[in-house]
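Take a look at chain A:
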Amino acid sequence: MLSLLRRYPSFTHGVHLPDAKDDTCQEAIRQFPFAPVLVVPLSQHAGKPSVPTVREGEEVSRGQCIAAADGFVSVPQHAPVTGTVRRIGLAPSIAGAMTPAIYLEPYPGSSQEVAEGEPCNIDQSTPDDIVAAIQAAGIVGLGGAAFPTHVKLRPPDGKVMEVLMINGVECEPYLTTDHRVMLEQTDDVHTGIRYLLKATGATRAIIGIEANKLDAVDALRAAIPADLPVSVEPVAVKYPQGAEKMLITALLDREVPSSGLPLDVGVVVVNVATTAEIGRLLPHGRGIQERVVTISGPAVGRKGNYRIPIGTPLRFALEQVDLSPDVSRVFLGGPMMGQALSSLDIPITKGTSGFVAFTSAETRASPSEQPCIRCAYCVDACPIHLNPSQLGLLAMNAEYDRMADEFNLMDCFECGSCAYVCPSHIPLVQRFRVAKAIVRKRRAA
Partner candidate 1 sequence: MPEPGKTLDIDTSPHLKSGASVDIIMRNVVVALLPISVFAIYLFGLAALVTLIAATLSCVLTEHLLCRANDKPSTVGDWSVVVTGVIYGLTLPPGLPVWMVIVGGVTGVGLGKFLFGGLGYNAFNPALIGRAFLQAAFPVAMTSWYAPLAADRFVTLPSSTLTLPFATPVYDVLTGPTPLAALKFDGDVTATGDLLLGLTSGSTGETGAVLILAGGLYLIARNMMNWRIPAAILLTVFVLSWIFHRIDPGSYPDPVFMLFAGGLMLGAVFMATDMVASPMTGLGCALYGLLIGALVVVIRLWGGMPEGVMYAILLANAFSPHIDNLIRPRVYGTQRRESP
Partner candidate 2 sequence: MPLPDLPPTTPTDEFVKGLWRENPVFVQVLGMCPVLAVSNSAVNALAMGLATTFVMLMSNLLVSSLRNFIPKQVRIASYILIIATFVTIVDYVIAAISLELYNALGAFISLIVVNCLILGRAEAFASKHGIGMAALDALGMGIGFTVALLCLGGVREILGSGSLFGVALFPEAFQPWVVMILPGGGFFTLAGWLLLINYLKERREAASVMLQETPE
Partner candidate 3 sequence: MTETTQPARPPVWPMYRSLVGIGVLCAVLIVLVFDGTRPIIARNRAEALERAVFTVLPDATRRVTFALVDERRFEPVTNGSGSLLHAGFDADDRLVGVAVEAGGMGYADTISLLYGYSPAAETIVGMQVLTSKETPGLGDKIQTDEDFLANFAALDVKLDETGTTLRHRIETVKQGTKSEPWQIDGITGATISSEAIGDILAASSAYWVPLIRRRLEDLETGGIDAAP
């Protein structure tokens, strides 16, 4: 019995979730139409916003760079559509704020040919060339954090990248983006790995995939080019297996030090969709101007995976898939870590891996919070081995500094496992987010 459960490598703790992926994992990726107006935010990534290089009224062609990177930790933006710059102004963001964006109006008659750029030839490029090309392509982590990928590939002096780890775990329920990409863009993935290996100097690559996607494992294994040091490893189905720390632990039995980076254990983790995008774009010198998005959930009529131009307003996207009039909650990302959206007017950005919409039928009145009964479910769930119960009590008493100093609050990566299992329905993660925000505020002060 134990050996059955232990068949695939994993980490300790974590939770088992209903995965709800069947609705979309069989659906091939479909191309999306253009919305009447596309809104390209200048800040779709961690780091400095990019700077517009176009003026209002200017005509742009699809794939053209319309905003340049502002420094190293920043990426350029590319026009998702051939059309006119309607205006450059504020647009609502996922966080609820208004941030600067470029509004584009597509030409109805255009062929929407993607402009070809300067290809990055892998054999003639130095690692630095590849890093520059990745930045020029505007590539950020497509796994959700939207961290500029090229920054990760540049190790500080003295650090060696030994293993390139490709994250194809996709442990969030409902989402199947990475699954489809792995099935349909197998070669892009391997090409991307080739670029990344060269850029980082890593000696081998491991693709980690949850064991509920064995078809992707087979597909990727079958397509491994002979000269590429890649292995494809299935890992146990458990949340949050996809977090880079957990994946590294599962596959290499190494622990990323507290407040450290994967780099500290010689690893760089890149999401599989990011890798595929590198493999797809770099040979053509193109920039990222669309991405694969899962749209799923009980409130969605035509669930599936769609290749959607960046900047497509969510409202338009949802209209295309028959959103139920009874929709009550829409999340960006999966239901475990995804953000609830307050407005459907936000544009789809590079970090968007999926949308899940619930109707009011699933939105039963959230059960009222009760005191912690110290059942230790959360302790047994936390993949970081924190004590969420104690942290929750401290948070309730506003003892934020103690949380950080004595109970490793800052190591919490907000996976939500604790809140998921808590029988007292304590909003643990939410308290930790608040606490972390205040601790950061205090430490900055």
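By our rule, a contact is a pair of C-beta atoms (placed from the backbone, for glycine too) under 8 Å apart; a residue touches a chain by one contact, two chains touch by 3 or more; residues count from 1.
With respect to how the candidates were assembled, all candidates are chains of the complex that A comes from, given by their letters.
For clarity, every value in this text was computed on a predicted model and none was experimentally measured.
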This complex places chain A in touch with one candidate of 1, 2 or 3, number 1
In the complex, chain A residues that touch candidate 1: 15, 17-18, 173, 245, 249, 255-260, 315, 318-319, 323, 325-331, 335-344, 356, 358, 363, 366-367, 370-377, 379, 383-387, 389-390, 408, 411, 414, 416-417, 419-425, 427, 429-430, 433
